[in-house]
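What follows is a set of notes on a single structure, which appears directly below.
Missing here: one protein chain of the complex. Every other protein chain is in place.
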Amino acid sequence: MMDHAITLLLLTLAAGTPLVFAALGELVTEKSGVLNLGVEGMMLVGAVVAFIVATTSQSPWLGVAAGMAGGAALSLVFAIVTLSLHANQVASGLALSLFGIGLSAFIGLDYVSVIIEPIRPLTVHGLPDIPVVGVLLFGHNPLVYLSLALFAAIQWFLSRTRAGLVLRAVGESPQSAHAIGISVVRIRYLAVLFGGACAGLGGAYLSLVYSPSWAEGMTSGRGWIALALVVFANWKPWRVLAGAYLFGGVTLAQFQAQGMGVELPSQYLAMLPYIATIVVLAIISRNAAVIKQNAPASLGRPFHPEG
Amino acid sequence: MTRLSRRTSLATLTACALALALPASAQPKAGEPLKIGFVYVSPIGDAGWTFQHDTGRKQMEAALGGRVTTKFIENVPEGTDAERVIRDLAATGHHLIFTTSFGYMNPTIKVAQAFPNTKFEHATGYKTSKNVGIYNARFYEGRYLAGIVAGKMSKTGIAGYVAAFPIPEVVMGINAFARGLRSVNPKAEVKVIWVSAWFDPGKESEAANTLISQNADVLTHHTDSTATMQTAEAKKVYAVAYHSDMSKYGPNAQLTAVTHHWGDYYTRVAQSVLDGKWQQDNVWGGIKDGMIKLAPFNKIVPADVQAMVKKAEAEIAAGKLSPFTGPMKDNTGKERLAAGKTITDAELSRMDYYVQGVVGKLPSSK
Partner (left out) sequence: MMRIRLEPRAEPSRFAGWLSPMVAAVAVVLIGLVLFSLMGRNPWHALYVFFIEPMNTLYDAGELVLKASPIMLCAVGLSIGYRANVWNIGAEGQLIMGAIAGGGVALAFHDSDSRWVLPAMFVVGAAGGMAWAAIPAFLRTRCNTNEILVSLMLVYVASLILSLLVHGAWRDPEGFNFPQSKMFAETALLPILVAGTRLNVGLFIALAAVAAGWLFMQRSLAGFQMRVAGLAPAAASYAGISSSRTVWIGMLAGGACAGLAGVGEVAGPIGQLLPVVSPGYGFAAIIVAFVGRLHPVGIFFASLLMSLLYLGGEAAQMHLALPSSVTGLFQGTLLLFLLATDVFIRFRLRIVRPPTAATAA
């Protein structure tokens, strides 16, 4: 039983990790007041670029870096269209997803049959063999640790640094931020690029670690779930983390039950996270003070200093 | 150059208009290659359902040389779009059209009415008409053999099955696998996880991991990606691949693979259309017809097991052995086949229960 619990925990962490990357990135983007619905496209581009670079360079870590660059490059398109050219963010984000899905499939055509050596879990000699704690602390993939580090960094950045404060100010009230001399557009560009890089990293995790291969549409909607997650988390990093593991864990728990012969209608279970998100959202937004603290007030609104 | 291409397009336009106005009159001209169209439900990729159909298409092209030309449309959603794609193929002079997914059934039937001289072949459905033939393979025969291999190689006596949706074709496969498994290991069990997707590598590997965590030491799958095989390889358990040979994704894990082979059938059908002898038919081919084969065994499979499987394979081909011959009970203990009775095709295609040895309850069965 203990073994089961540990395995389930390990699997849950592994399943939640791509969501952690993508959702944390989107959180930072949204904190600056920009809603980028193109996460699915950016993840896919990240996945394919990471895969191509990792196979041609034989260096998975170079692949990870390239995946981030790929995601960021795609988000740059979004940034130019929405921030410099003032197009609607919702429509542009959806168009970006369409574009990213097509682009990734297109550049990945010659790589669908390529085999890759995945990034393996760290094996610090002997450590994972310590009962229970060993596996839980040392048995993960390096990218899982990276996702936790990213979480800590973002948490610290948003709550403890001046730059984090500036980012939040831009998302809260771009007009006042502009008035005190902050370059709103520059900050938003950086936030969008960061979000793109994180989504690309989530994609790289999928193609290099989680199911090491490239196939069209291999993210299977995880980008959309990441979007839901940010809201579910009420724009708090630690809740993104918890939510990602919850989303990943629900599926796994359902699989565990199935394997043991317990019948649960999968559609009801699959609905749960979305319904839970709506309920949580409704409850937190009833309390205006809570939502005000966290949700960026200018989310989705274009900004131009003169109008 | 531009003008030339415009003129050819104009010719196409006229041809289309003609084909539309007089669909019945469109006949292949003697001496011209037969144009054959294929409609695929997913991208071709490197393994899986569509990949095997495309391999069949290429094999047919090679076999018939210049007498046929083929065209395929991949990633066609089942629903509204399928009808248009099938119709476009028919309207552009494709006289033989293979629609390779169940969801194309109603669109195929509809288009066939408008193009009575075009031959249609629909895979895995049940509706036919004058110019619509159907074809399918007895995948379950291969599953039974896979079950024998799994039963012989498993130490824990637990096999894991990653499945997509509980349609009869999948259920048949699970049951045949369990029958094969139990024929050599009467206490063995099959654990099934439904992932509710034909293709989702992430979920498939989660399901595979879950099964391994529940002591399954040999896996198989009825989904479209290579994730189950890759997970087995990473976790050092065995697996039997489905659709395609996936040994390069699991050089140590793959014991064998239940593979689909459509090439001979496609060649035969195309030849019959070339000869003007095509007839509407309902083909359900198996090992005997070469539609289902086992991939070469991994060298870790002992010679006696290999021999045993080969023998069963020969018996199935000869019609002496059926995976579903009584006595057969379902997993609630109810008798489904009396001793000595073999299941009929009609009973097979309505199978909505698990046989003994499969754990759990089939979703949404009443």
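Letters A and B mark the chains as written, and numbering starts fresh at 1 in each.
As a working rule, contacts are C-beta pairs under 8 Å (C-beta built on N, C-alpha and C of every residue); 3 or more make two chains touch, one makes a residue touch a chain.
Since the structure is predicted, the reported quantities are computational estimates derived from the model, not experimental observations.
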If you put the missing chain back into the full complex, which of the shown chains would it touch? A, B
I'm checking contacts with the chain that's been left out. Which of B:168, B:186 or B:302 qualifies? B:168
In the whole complex, of A:19, A:34, A:103 or A:226, the residue touching the missing chain would be A:103
Taking the full complex into account, what residues of chain B touch the chain not shown? 1-2, 5-6, 9, 12-13, 16-17, 20, 43, 71, 73-75, 77-81, 83-85, 87-89, 91-92, 102-103, 106, 114, 126, 165-168, 171, 196, 349-350, 352, 363-364
Those residues of chain A which, in the complete complex, touch the missing chain: 35, 37, 41, 77, 80-81, 84-88, 90-92, 94-106, 109, 216, 224, 227-228, 231, 265, 267-268, 270-271, 274-275, 277-278, 281-283, 285-286, 288, 291, 295, 299-300, 304, 306-307
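Methods note: only the chains that are shown with their structure count from here on.
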Rounded Å distance between chain A and chain B, as computed from the means of their C-alpha atoms: 36
In their complex, what parts of chain B are in touch with chain A? 43, 45-46, 75, 160, 191-197, 199-207, 209-211, 213-214, 216, 225-227, 230, 234, 248-249, 359-361, 363-364
Given the complex with chain B, which residues does chain A contribute to the contact? 3-4, 7-8, 11, 15, 18, 105, 112-113, 115, 118, 206, 210-213, 215-220, 222, 251-252, 255-256, 258-263, 265-267, 270
